Every structure is written in C-alpha cells, then in structure tokens.
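Every protein chain of the complex appears in place save one, which is left out.
First chain written, first letter: the chains are A, B and C, and each begins at residue 1.
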Amino acid sequence: MDGFRFSTDLKVRFNETDAQGVVHNSAYLVWFEIARIDYLARFPGGYKGLVEEHDVDVTTIESYVRYRAGCRFDDRLRIWARTTDLRGARFRFEYAIERLTDPAGAVAEGWTAHACVDAKTLKLLRMPVWLAERLAELEL
Amino acid sequence: MDGFRFSTDLKVRFNETDAQGVVHNSAYLVWFEIARIDYLARFPGGYKGLVEEHDVDVTTIESYVRYRAGCRFDDRLRIWARTTDLRGARFRFEYAIERLTDPAGAVAEGWTAHACVDAKTLKLLRMPVWLAERLAELEL
Amino acid sequence: MDGFRFSTDLKVRFNETDAQGVVHNSAYLVWFEIARIDYLARFPGGYKGLVEEHDVDVTTIESYVRYRAGCRFDDRLRIWARTTDLRGARFRFEYAIERLTDPAGAVAEGWTAHACVDAKTLKLLRMPVWLAERLAELEL
Partner (left out) sequence: MDGFRFSTDLKVRFNETDAQGVVHNSAYLVWFEIARIDYLARFPGGYKGLVEEHDVDVTTIESYVRYRAGCRFDDRLRIWARTTDLRGARFRFEYAIERLTDPAGAVAEGWTAHACVDAKTLKLLRMPVWLAERLAELEL
C-alpha cells in the first residue's frame, strides 16, 4: 500500500460476520483501532503509557470508512495505518485494509480524526512535543 | 414463563446475527445483562445508583446459556429475569427468552452468578440489607 | 432536529461502553443501522421484505460519524434518520443523535452511503421504482 510504513495483521472472527455472510460494517472501526493501538505500541509504554503516565487521553472525533469488497470469516487481513495532519491537539490516522489471500487492492480504506485531551478534565490539550516528534519521525 | 414476574422486551439487531444466519451465541449474555439492568432499574437509582451512591459494584462470576432455537434478525424477544439464591455477598439471576411471534416455549434459558464487591477495593461485600430486602420483596 | 421527520429511540447498553467510560466509537454505526432498519420498517415487509421478496440487497459502501459528546451507559438517545441523494442504484442516509435527558444539540451526526444490488449476483441494481417513490414520499 503506497505511502504506508506500518501494518498489523488479523484474521476475521466469526462473530464479526452478519447474516449477509460478510463482516458487519461496524467491525472496520474496531480494526482501525487495533491498528492505531499497535502503531502506538512502538512508543515506550504504548497507548496505555500515553494515558497512564502522561495523563493524555486520545478521543475519536470523526471516523470514515469506504467499504470496497466484503470481508468473510477467516479472511487474513493486513491493516495499514499512518498518522497525518498533526496540528495542535488534533491529528488523523489513515488506513487501508488489504486481504492477504487476494491482494487485488484495498478491500476498505478510511480515516479517523482524534484530539488529545487532558485525561482528567477532558479539555483539549496540545499534543505533547515528544509525541509529535515521534509521530513525525515515524512518518518521515 | 412459570415463576417469573419481570421481563423486558427487545428486537434482534442485525449486527447480532452471524454468517450462520442466526444470532451469535455471545449476544445472549448481552441480553441477560439488559434484563438484569432493567430489573434493577425498579430500585431508586437503579444499577447506576447502586454503584454510584452505594459504592457497591456487582461482578459477574459465572454465566450459563442453554440455546434451544436460533433467533433471527428482527425477532421480537421477551427476556424474563428473576433473582435467586441470595447468600451473603452472592446471588444469582435466572433467565428465560421467549420469541413473541412464536411463543412455543423458551428459545433460550440461562443464569448468571454475581457477587457484590466494594467498588474501590473489589473485595467481597455482604449485599446491603436494603438491597437484599428489596430483592426478596420483588420475588415473594 | 431540523429537516428530520423520523427517529427511533434507544438506551445505551452497558456492553457498548469501553474502559474510557463512554460508548465505543463503533457502536454509533450499529445505532445508525437500527435507525435505518426502523425507517424502512414503515414499508410493507420492511428491510427483510425488501431482501426476501424483492431480491434486492442493500450494501453499505461508505460511513461517516462525527462524535460531539461521549454517550454513557443508560443514556436515552433519539436517532434521527432521513434518506437523501437517490440516484440510480445509490442513496444515502443522514443521521443525528440526540440525548433525551440533555437535549443540548446533537451528540453525534453522520451519514452512510448505500447501493442496491441483486441479492444473488451482488451486481448493482437500479433502486426499484416503488421503493424510490416511497422514499421520495417519506421525505417530501
């Protein structure tokens, strides 16, 4: 997937399918989150450390999914993720989902927009410099 | 349903079905919990009040489901619930699920076992007398 | 909510919350679908009839959510829904979510884009005239 440097793999769970025989549209947001968490796990402490040690909470303020082809039970998927648009408290993740058994292009794409907030007051909080720098490094 | 005095109704959600065309086995535990919460909502403050005002947390320590007939998207269900076996910190809920469009007996049954714990320390906590008395009244 | 004529109500389920104490971002797509299904239930046969009697399947091709305020366990929500942009096989649903206990504006908004497909071949299928006419009537 062009422009992506990070990905995480998963296998479609049976409970993620619905009676149309394909994955329910809400599961993609769960997969995006898994990719986000694995992306951030490369920092010391990861996402948990971010929250627990730095009192920074990351909220989701927007999400968008483009569904291109239905995913089925047991499909092996690769979720690509990258950060973009860091500005003050806000930043975005972009995603592309590829089916490993049938790599004919993305089966889905999407993005989520986030804001850093103070874990106690929930007020907007400029992204900590160390985090902004690490994200910038990762996507250079 | 014999021996039950309380029930709550719901409609099967599309995302609760799976690729076998019927409801996924894990959804029944979600429905049991909905019935539990609606059952307790008859107390002042309900389940939230229990936790927030009385510092009592209710944990689930066991769950059992007997699946008798597959439920399908859009089925109207009635979830019957009752409390039983109050002893110290512990008590149980029993459930029966009936399909309203086809009331030929329970489509599922089950029970969950719970313990009252201190919301802060998570230590076992004898059920508050007022709660034990209310539960006993409700099931007389 | 301005411009909406249809809504459906629900209560936040405990399992829809996550460890941040608010509803998980993926649950909103489940609620949008519930509103869609209830919206279509006003047709004879509803969504199920559409699929089972008319061999029309409705796929989701895009989804977007704008999260404005966290929803919490037991919140009473009203999900507003309307159809828009009917063109050939494609159409959209728009949504706004209001908290009934705190009606200070939408806690979330969003839209989903859909296509009618043949339930067997999954090929794009112009929306049946009777359906397009009913949708147009509902939103006049």
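Definition applied: a residue touches a chain if its C-beta (ideal position, glycine included) is under 8 Å from a C-beta of that chain, and two chains touch if they have at least 3 such contacts.
Source: prediction; values computed, not measured.
Interface note: of A:G46, A:G70 or A:P128, the residue touching the hidden chain in the full complex is A:G46. Counting the whole complex, the residues of chain C in touch with the unshown chain are 14-15, 17-19, 21-22, 24, 26, 72-73. Residues 13-15, 30, 33-34, 37, 46-48, 73-74 of chain A touch the missing chain (whole complex, contact as defined above). Chain B meets the missing chain through residues 20, 25-27, 29-30, 33, 57, 59-67, 70, 112.
Methods note: only the chains that are shown with their structure count from here on.
The pairing of chain A with chain B is characterised as same-residue: of all residue numbers used at this interface, over half are used by both copies. Averaging the CA coordinates per chain and comparing them to the mean over all protein CA atoms picks out C as nearest. Centroid distances built from C-alpha atoms place B farthest away from chain C. One simple way to say how far apart two chains are is to compare their mean CA positions; for chain A and chain C this gives 24 Å. Here the spacing of chain A and chain B, counted between their Cα centres, is 34 Å. Multi-chain contact residues of chain B, defined as those touching 2 or more other chains: 14-15, 73.
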